[in-house]
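Below you'll find the structure I mean.
A single protein chain has been omitted from the complex, and every remaining protein chain is retained in its original position.
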Amino acid sequence: MINKNNYAVLLLSCPDKIGLVSTITNYISENSGNIVDLDEHVSSAEKTFFIRIVWDLTNFLIPIDQLNNEFEKILKKLNANFEIKFLSKKSRTAIFVSKYDHCLNEILWRHSTNDYPFEIPLIVSNHEDLRLIAEMHKIPFYFFPIDKENKMEQELKEIELLNEQNIDTIVLARYMQILSPNFVKKFPNQIINIHHSFLPAFVGSNPYKQAYQRGVKIIGATSHYVTEVLDDGPIIEQDIIRISHKEALNDLVRKGKDLERLVLARALINHIEHKILVSGRKTIIFD
Amino acid sequence: MINKNNYAVLLLSCPDKIGLVSTITNYISENSGNIVDLDEHVSSAEKTFFIRIVWDLTNFLIPIDQLNNEFEKILKKLNANFEIKFLSKKSRTAIFVSKYDHCLNEILWRHSTNDYPFEIPLIVSNHEDLRLIAEMHKIPFYFFPIDKENKMEQELKEIELLNEQNIDTIVLARYMQILSPNFVKKFPNQIINIHHSFLPAFVGSNPYKQAYQRGVKIIGATSHYVTEVLDDGPIIEQDIIRISHKEALNDLVRKGKDLERLVLARALINHIEHKILVSGRKTIIFD
Amino acid sequence: MINKNNYAVLLLSCPDKIGLVSTITNYISENSGNIVDLDEHVSSAEKTFFIRIVWDLTNFLIPIDQLNNEFEKILKKLNANFEIKFLSKKSRTAIFVSKYDHCLNEILWRHSTNDYPFEIPLIVSNHEDLRLIAEMHKIPFYFFPIDKENKMEQELKEIELLNEQNIDTIVLARYMQILSPNFVKKFPNQIINIHHSFLPAFVGSNPYKQAYQRGVKIIGATSHYVTEVLDDGPIIEQDIIRISHKEALNDLVRKGKDLERLVLARALINHIEHKILVSGRKTIIFD
Partner (left out) sequence: MINKNNYAVLLLSCPDKIGLVSTITNYISENSGNIVDLDEHVSSAEKTFFIRIVWDLTNFLIPIDQLNNEFEKILKKLNANFEIKFLSKKSRTAIFVSKYDHCLNEILWRHSTNDYPFEIPLIVSNHEDLRLIAEMHKIPFYFFPIDKENKMEQELKEIELLNEQNIDTIVLARYMQILSPNFVKKFPNQIINIHHSFLPAFVGSNPYKQAYQRGVKIIGATSHYVTEVLDDGPIIEQDIIRISHKEALNDLVRKGKDLERLVLARALINHIEHKILVSGRKTIIFD
């Protein structure tokens, strides 16, 4: 839920060793921070420690603008990767779309409920089809038509726009263009895609057709962070739905829409509520 | 359920055309058969008609031993493939195992409940490990050790045994040997395998390890008819279970056992209750 | 899917006896109707026969306006209840709402996709809150405020409006008023409600609060036809979602919205695609 409280979130991973939890929680307590939520995980295979701590900043002795520096001092000896987020601050999320409207509508509805901590400063598309929906919701719609020749140039403009608008999260809501490695590198673990299959089955194009031809009894959808390799990034969320011989290919497409929009929405929510740590090709989700 | 009634089942597929249902149901009614269950499906993509009809033989005018011949006369003009089965007759099912006992135990328990129409005349294995379980259930256990040299010869002995025992269904309950094409051809759509992944993801060996390394959020199991291509036969049943970052590889293996045994059992039940039609690489399941 | 073909649907139930399928399918075939889909069920407990047949009217010898009369002649000897529907004709669906928008938005989006055979001639509400959404979708919005004094009178006006507009289906999309028996009787098996629990658990008000206090591990939603007894009509669709101790009451409410809108949408789709037969307090769904 959108949290009106003055809470900070620490997301941290580091090599495992003795005393990590007490070192970190001690530091927060000594500075008068009340921990309201804590999740910890040790991957015994990789000997890595992961933690998410939420604490109340009301009486916290370290000023917000010095938080990163002060934690840096403590955490550098742990050889830790960490981020500090604030639950009162909404994510600035850009939505990329092409022609399908189901994922876009789902996210716009979630946004309208005020149940989730994000705002949508802009919608980007390589087609004009969904401009009307954007306008109905009074959200600026940017049209960047893309072909082989202009792709790099258009992406640079998109990146510029996203930076100007302080976008921290990009949702590919059935965006039918592959982003270039250059684009992807600019937003590590910030671009969320929905693939309409149960990855790693049916990578690439027309997964419903592939599923139909294989005669599977279950279809799936997968939401993942985008990396430079197609449909290969860390998986955030997956779900499935049963199908039967009665369903023709267009029924799979119709049913699949319900899966895609829910799976993408759930992935987005975990991301903007700062519940995800990425470790190599995997995600740790403290939900 | 095991049906004490005197019911026949017709499983039929043929090119679709007008009047098929009435032609067939008419024939049964005219001969005083009371239809108690009927499922029909037309695949509009392949223009193929599928039907399953269950009728009461009590007052049926055609003697059982002439059923096939008489239906043949009617159905040949439809260019139909068909089978007639009797619900009062139990399937004679052979179970092939290696070292894992979870699927074997599941099927033995199902058998013991008398809830399902099958008997288990024998268990075949390439290892001795599970002999004790077979003996506890008083089921003959046949040991056929297999190596590269003796494989063809041993399989011939197995085929001979299966034929002698009038086996109509073979369950590969985590049998860790690939059957040769020669063996498979002898039992078309009669050999049911369980693969411990959500096919077509993670074909081949060590699917849990593959799943663990990919960081999927859901693992699956797939039961399918065995064809000459590995893990490629018509899928009968699939199911999934959620996993999280907390689960190590051996947890996936442990959790997966529950999936494997249930998915295999459900596939077997549909098979022995004569609810499955095979069409190319797909199954039509009238459950 | 919306079916552009010229198909008729027969939904029929009657006491079970020999030869029903062939009598009915014969009649259709003799009149040059090609059956494209058929589902049949015999309830052995109640000795009742249920069937749904879809056939192509293209070359059908009986004119559409005489279909009911001609079938009546054939079917009266069977002591059958039956309806004939046309897949090319869209359902005229009225949506009743109060203040919650999630179910309304879901149905409006489904409508916009053109994937389902219904139109929405009007939205009725006892509050003004959702008028704007209706207007954005250019659907007439009728405001009928209701209190103890005016309830009967307002319902009469609503009934008049629904009749004028030839409404055949009424969806209570989280409509927070109990319809009077008089209203309900006018639309038997035509009013679809969504209750935000797994019925029959947590009947009545505040089901999420009841669920939270009971400490259940799963919450549900139930869509059913409305009868004169509250939350007691024939169930069309149910689904569930897992919850954990981490979820506070408002999290249940938030998660439950996803369930409610999907369960209601699926029930509506089965209804408008003429896949439901009602038998006493149960539904037969040929999906």
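Lettered A, B and C in written order, each chain numbered from 1.
The definition used in the following text is that contacts are C-beta pairs under 8 Å (C-beta built on N, C-alpha and C of every residue); 3 or more make two chains touch, one makes a residue touch a chain.
These numbers come from a predicted model, not from an experiment.
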Going by the contact rule already stated, which one of B:Glu30, B:Glu46, B:Glu72 or B:Asp115 would touch the omitted chain in the full complex? B:Asp115
Taking the full complex into account, what residues of chain A touch the chain not shown? 17-23, 25-26, 28-30, 32, 34-42, 44
Considering the whole complex rather than only what is displayed, give the residues of chain B touching the chain that is not shown. 1, 101-102, 105, 109, 112-113, 115, 136, 246, 250-251, 254, 257-258, 262, 287
Could you list which residues of chain C touch the chain missing from the display? 41, 43-45, 50, 198-202, 213-218, 220, 234-240, 244-246, 248-249, 281-285
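Throughout what follows, only the chains that are shown with their structure count from here on.
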Compute the centre of every chain as the mean of its C-alpha atoms, then state which one is farthest from the centre of chain B. A
With chain centres taken as the means of their Cα atoms, state the distance from chain B to chain C in Å. 37
Among the residues of chain B, pick out those that touch two or more other chains and give their numbers. 41, 44
